[in-house]
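Here the complex is missing a single protein chain, while all its other protein chains stay put.
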Amino acid sequence: MRTMGLAGLDELVAALGRAGYEVYGPRARDGAIVLAPIAGVADLPHGVGDTQDAAFYRLRDRGDAKVFGYSTAVQGLKPVLFPAHELLWKARKTPIGFDVEDADATPPKPRAFLGARDCDLRALAVHDTVLASREFADKAYGQRREGVFVVAVTCSDPCGTCFCVSQGGSPKPQEGYDLALTELLDGDGHRFLVEVGSERGAEILAEVTTTDAPPTDTAAADAVVAEATASMGRTLDTSDLHDVMYAAADSPHWDEVAARCLACTNCTLVCPTCFCTSVEDTTDLTKSMTERHRVWDSCFGSRFSYIHGGVVRESGKSRYRQWITHKLAGYQDQFGLSGCVGCGRCITWCPAAIDITAEAAALRAGLTTGATDALETAGETR
Amino acid sequence: MTTTTTTPTVAVWKFASCDGCQLNLLNAEDELLDVAEAVTIAYFPEATRAMLPGPYDVSIVEGSITTPEEVERIKHVREISGALITIGACATHGGIQALRNYADVEEYTRYVYAHPEYIETLETSTPISEHVKVDFELRGCPVDKYQLVEVISAFAQGRRPRIPTYSVCVECKRAGNICVPVAHGTPCLGPVTQAGCGAICPSFNRGCYACFGPQDSQNCHGMADRLAALGMTSEEMIRAYRTFNATCEPFQAESLRHERARKAGAEEVEA
Partner (left out) sequence: MTATDVVRDATAPGPMAPRPFRVVARRQDTHDTATLDLIPLYGEQAKWRSGQFMMLYAFGVGEIAVSISGGALPGEPLRHTIRDVGAVSHALVSSQVGDVIGVRGPFGTSWDAMDAVGGDVMFIAGGIGLAPLRPSILEAMRRRGEFRHVILLYGSRPGEGFLFTDEIEDWERNHGFTVHQGVRAGLAAVTSAPTFDPDHLLTLACGPDIMMEVAAKTLVGKGVPADKVRLSMERSMHCGIGLCGHCQMREAFLCVDGPVFNYDQLIPLLATEEL
């Protein structure tokens, strides 16, 4: 394994630039960490950490020099690879009918992501499955996804809403990266242990000044992972979760959540695995040119389930139920994997502080008490 | 599609409305002139000399119904119009007719209207939709120019207007803003407010002021609990819910709930 210093990291960003990539990395903006284009290490959030809880996010001064010392960024890779808004095609009226031309979503430069976490990569794998592996594929997603280079980073300081470990994830990136870094900062200095995940990764790394990592560094990296694994802010009991969610379809608990839920859609729009969209058609004033656009949508909207004659999911409770049931059970049937990677974003960014782990636990508890009640009643009548 | 040889005709009608709405309609004239290539503004006495006889493909109606004469006039407009679209809070919600429900009408009028003396004439003000079938209601006090142009073009072209009814949060997240209540502790009414503005205020790190009225699935009660958690007082909340769309039912109900609490001197707002 190799190791490099901050200067090496800067070289890595430069090497990616030379290789033709547009490099996205973490930056502090408006009081939060966002993924945005970066030119070098200087753009990274030096010494910036975060504190996250339900409906609460604040940056804090870590008092150290770490550049990856925050936990989850505001969004995963979704806004870049599956943007909030895109043109699908344009059509032009012709003397005999009309011609349609697909938009080309291929980015001018392929993208490299510096700082992606394990949850981001697992969410990316979910989108790959949903959008690019089934009978019909999202062509534009495929165009943007192709050639993506990932420099993943081990989480050293998970926040209060993280629960990836419950969802089969880990603070240490497992797969889907070209290079993976673990940031170390101790008496031996500020350095990054590098693991190679692909041939392209090895090629890029060859252009960067690195040294052989001493065994002590590998041990230190393992300790970072162990500590992070033990400091998850939340947990989710996933035993039989799929069946629990389906069995809870008529739970009285939905009314209770609905009283708090603002049907604002924030949870779905920050969730890195949510994929729902709507199409919108626009025309020029003479109606000779028309365009179809695809925009992020959410099952929390009333029009989302509108068919002629009415809205299928009219009540707030049916919408919350759709969201949590889809995340924790529906995806499994549809795509063979969980729709939740445990990133905690929906908890942090819900302005009503609604917590998917707490609601799942309440639904589970409601089922068992319900079952106990049923048992007791059965006992009384006997 | 069916090829039309003439461009669709649009008529603009004014009923009882306050100065804000009228001004805004005239403001939109520049944009409407852009549309003029595609539609014929056939009747718009307030702004142009256009006085072509009906029937019209699309009628835009501004203002509310306050007199028996207006009841007859709106029925006539309906008869000679293909699509009938109402614009602004007066036309869509009867303007301030709901005011009578407020304990302190005078104080309220001062918040909202530049010329409170005008209010008197609107005592029996009712929305257009109480009198005739309305094909589309464009909300706003005043309406947004660009939304107005979108509605007119859409109806002229026979498509559904792209006027969202979901929350401001949708636009806010699409725009990539950082959520101000969560990251800054700034109260924001975005979750209960209808989109359309492009989430302008949160884009400048300010909370949403609810200009566009309630979104289609608003939960004002739940919102109030969250605003209170961020330190908003009942009084501030009443003001927030009354600033622009006071007469929209959900906002009104919520502001009244807080007002009752304040009058009763209660610490806690009733559930």
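Labels for the chains are A and B, by order of writing; each one numbers its residues from 1.
FYI, contacts are C-beta pairs under 8 Å (C-beta built on N, C-alpha and C of every residue); 3 or more make two chains touch, one makes a residue touch a chain.
What you see is a predicted model, and the numbers here were worked out from it, not measured in a lab.
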(request) Using the touch definition up top, pick the residue from A:52, A:71, A:210 or A:325 that touches the left-out chain. (result) A:325
(request) May I ask which residue of A:21, A:57, A:70 or A:149 touches the chain that does not appear here? (result) A:149
(request) Decide which residue listed in A:46, A:139 or A:190 touches the omitted chain of the complex. (result) A:139
(message) Even though one chain is hidden, which residues of subunit B still touch it in the full complex?
(response) 1-2, 157-160
(request) Quickly run down the residues of subunit A that touch the omitted chain. (result) 88-89, 91, 93, 96-100, 102, 104, 106, 124-125, 128-140, 142-143, 145-146, 148-150, 175-178, 197-198, 200, 246, 249-250, 275-279, 281, 283, 287, 290, 292, 294, 297, 299, 304-309, 312-315, 318, 322, 325-326, 329-330, 333-334
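Just so we're on the same page, only the chains that are shown with their structure count from here on.
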(request) List the centre-to-centre spacing of subunit A and subunit B in whole Å, with centres computed as mean CA coordinates. (result) 36
(message) Could you list, by residue number, the parts of subunit A that touch subunit B in their complex?
(response) 29-32, 34, 55-58, 74-75, 79, 84-85, 258-266, 269-270, 280-283, 285-287, 295-298, 300-303, 316, 319, 348-349, 351-353
(request) Quick one: which bits of subunit B touch subunit A in the complex? Just the residue numbers, please. (result) 34-35, 37-38, 153, 157, 159, 162, 165-167, 169-170, 173-179, 181-184, 188, 190-192, 205, 215-219, 221-223, 225-226, 229
